[in-house]
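One structure is given below, encoded as structure tokens.
Left out: one protein chain. Kept in place: all the others.
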């Protein structure tokens, strides 16, 4: 067993999720490389120290450049707002570090392209944290599709619905609310939520050829936490688009933070010639599956409780019937990433694959502006 | 096509349900015998006349004996409170009429035995209206069991939960509330609701050998509508029992009118060696089915939407996906009863079969009194 | 009580549904006008005779012009393929008949406009059979919205998914399959299925201002039942569109006959500032409702079993917990239509209202051709 020294940057929601993954992955997975919590880095020294104490990081940095300069860091894990991904990732690649980067890769394809170039030039392992792929039910969906159980695909539909920004009194910007600040986030639900839907879609159903989209900002102005002033809201509160995949299937995508009653309802459904699949994040341990080849009178949607030992990743956890949750998807992707390093077969999605999602987001936002169908860059 | 003249007795809830069935069965089923709404009979002349006008009965009677004396009546349909079933059915048998009787057959096995004797002596077609057997999803369950899909049966569980008598201010007795009056009803939930559960269970899983039971009357006194006085409540508000079937399977049964949130939640589940089945009346058009012989990773409970043309009874109605409801179970049993007359193969349950349900109810109520396991009479 | 003589044209699936409604409406509703099954009309004499025998129509016609010429016909009920609606309805209006017309009103807005003009000129009661409005759960949704429980509406989404045309071997055209023949149907899922979604949406959420759409025909050629030759398929197998409502809310709509596992899954969801509503046709007796004003820790989607006496239409049927089905929506709309005649307050949707749905369909199909956002005619 070899150790792999981790320098994690950012102590927010994602910083916690990644710290937890690094700390527990070797308890459940047999790994050639085992992560060591070497250093936590955050511009806010107090926050960094508290995070180190809670999670057991060995050291603290407040400047990411110092972290990158350290010889004892193997892997840089970027858990920063979107606007900082490119700068840090490119510097990390130049410093020869392996890189795990939170999604989306960047704010735009233009911003992401040099990141891809940098990691490929440096030849360092790289990975974008689209964690929902590794929820066992989602991985099972991939497996069923790859086995050909669905046949020709006719339809794909995905949604990511939330309801936490409906109040006009919610401010924008700052540590907790950078997702509402267009400068930090780049976009609203498109980059934050639809990026997840698109990543899964590309993985399960291949290239998206073209899209037509609409976006809306329901609350036009919010107080900004950094300036203290009421400022225009630059992000999209909601976005919906139609798409045509390269394989001839049709799709609808929608995301919003104004869907009362839904907290984090990421859902997708795929209809094929022989079978259909549906899943949602609110009951993430279940996969719905309809197989037309079942005997007629007993055909029906099956609710698969994805907790058996032969389901993806599940033999590493408990016993059948006992579910795992959100945080485990980060453990799974870390295990796969580490195994990718060990085997030399990189885990997906790499930065290059993450760029594909970026291109779809770009086309969506462009279409929302032009009112026309837009081709997706390849 | 031959006609069959119907004399229906009783204008309450069941009188309506049966009138509707007689009136529409030939619109949807091809029948050798087609019912004609010849006469409605109710002690309340005004009520009988209103019912005749609404449903198109050709004549009105207020004395059932006069109805039975009529030569132009072929079939007597008894929709009266339980305490009147025996008297009317025996007289109808003696008058040589075919008989359809609402469930339960009688208040007790002792009361029901002469009814069975009478119809068998007279040799007249006879039938007890346990209508839930003919909800297509329930009939499909029977079909799957008969095909051997479940294998050896380990468990049976059934409930019938309601919540309409929780208020202390609800009176007992009279036309609308005879079900709360022990003299008219014979028992509470046992004869009214568990009788349905038991009928289905005997049909699907065979003889019940022995039971142990408890009953409870939560509201001890209620105003009586007939006397105007507060009187002791004689019925069981709730009843639960354990049972052992002759086939070695174990069962739990429960019914109550004090289960807040459930209006008419009849539900059963059967666990077999290879497969399990579950159903409930609140979503009566669905059958849940789990088949262990499905491929491991895609095993799951299937929700079968029982609306296809190859599902029981459904080719007579609309198109796949479009559901039918409660009232259609009465149409189905009438169609089966009429076909039974035409073919000479009587539809089930006959009076004799209905007596089996009565014997289980008797054992249940006896056990609730003795606190011991009781054998079921055969 | 007055009678109203009905002449029904067309003996297909809808002819049966309407006949059933006419035959049973007065059994369950107290009406000033009671329908009489006076005449059935179908070009196929044998089919017409069989329909008359089964449903009790007093007479048979094979030429709709003869039917319209009869003095004893008050109401003409049009259950014909879409291409025949305009001709028959205009002639009926000119003959001074009341008119019930199956949906969609016509194949296009251009075709429908003279129909509206004709009934308004003649001053005859007129109605388009968008029956799903009168499923009690859908009517309850309307009631909750009208009470202001949702507040400002942000999102509307609707789908109508089927899977019955996936096989390449299915032919097009003729009595049973005119819905696949563009000449008879005018369009595919847009006019057949999305028209329902649009009608409900206009009713619940007001005017649709603009749309952008895509359509697809997955199977390009099918044998034609009338010509016996393989011919190009002219209908849309699938259609999806984005929309902006006049009230500022955003919408997604989708329909297809290639969604494996869904027979007739019409579903809609509305997200408002305070509350959300969702419904689907496969469990038509339930309405999902989320109210943000519920106490925080017990907030959740409520599954309302719409079978209580205080739910729309339900006091006319059975008792709480016992569901009704698809066919009852036709009874409800007929009762409302007849009450509209009695009171002089026409039931909705009239032909003029049905034209609004047509205009949205037109804009959808136009956008699918142009690839641009299209305004909806008003």
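Going in written order, the chains are labelled A, B and C, and every chain counts its residues from 1.
Rule of thumb we're sticking to: a residue touches a chain if its C-beta (ideal position, glycine included) is under 8 Å from a C-beta of that chain, and two chains touch if they have at least 3 such contacts.
Fair warning: this is a prediction, and the values are worked out from it, not measured in the lab.
Enquirer: Quick one: say which of B:117, B:166, B:226 or B:319 touches the chain that got left out.
Expert: B:166
Enquirer: Looking at the full complex, which residue from A:66, A:121, A:168 or A:282 touches the chain that isn't shown here?
Expert: Checking each option in A:66, A:121, A:168 or A:282, the one touching the absent chain turns out to be A:282.
Enquirer: Which one touches the absent chain: A:162, A:212, A:252 or A:348?
Expert: Reading the full complex, the residue touching the unseen chain is A:162.
Enquirer: Going by the contact rule already stated, which one of B:54, B:142, B:207 or B:244 would touch the omitted chain in the full complex?
Expert: Once the missing chain is taken into account, the touching residue is B:244.
Enquirer: For the chain left off this view, which of B:203, B:290 or B:351 is in contact with it?
Expert: B:290
Enquirer: Touching residues of chain C against the unshown chain: what are they?
Expert: For chain C, the residues touching the absent chain are 140, 143-144, 286-287, 289, 291, 294, 296-305, 308, 310-311.
Enquirer: Contact with the hidden chain only, please: which chain A residues?
Expert: The list for chain A reads 13, 17, 19-20, 23-24, 26-27, 54-55, 162, 164, 262-265, 281-286, 305, 307-308, 317-328.
Enquirer: What residues on chain B make contact with the chain left out of this view?
Expert: These residues touch the chain not displayed: 154-155, 157, 161, 163, 166, 212-214, 216, 218, 238, 240-242, 244, 250, 252, 254, 256, 258-262, 271-276, 290, 292, 301, 371-373.
By our rule, only the chains that are shown with their structure count from here on.
Enquirer: Taking each chain's centre as the average of its Cα atoms, which is closest to the average over all protein Cα atoms shown?
Expert: C
Enquirer: Could you give the separation in Å between the centres of chain B and chain C, each centre being the mean of its C-alpha atoms?
Expert: That gives a centre separation of 36 Å.
Enquirer: So what's the Cα centroid distance for chain A and chain B, whole Å?
Expert: The computed centroid separation for chain A versus chain B comes out at 55 Å.
Enquirer: Please set out, as single numbers or ranges, the residues of chain A touching at least two other chains.
Expert: Touching at least two other chains: 301.
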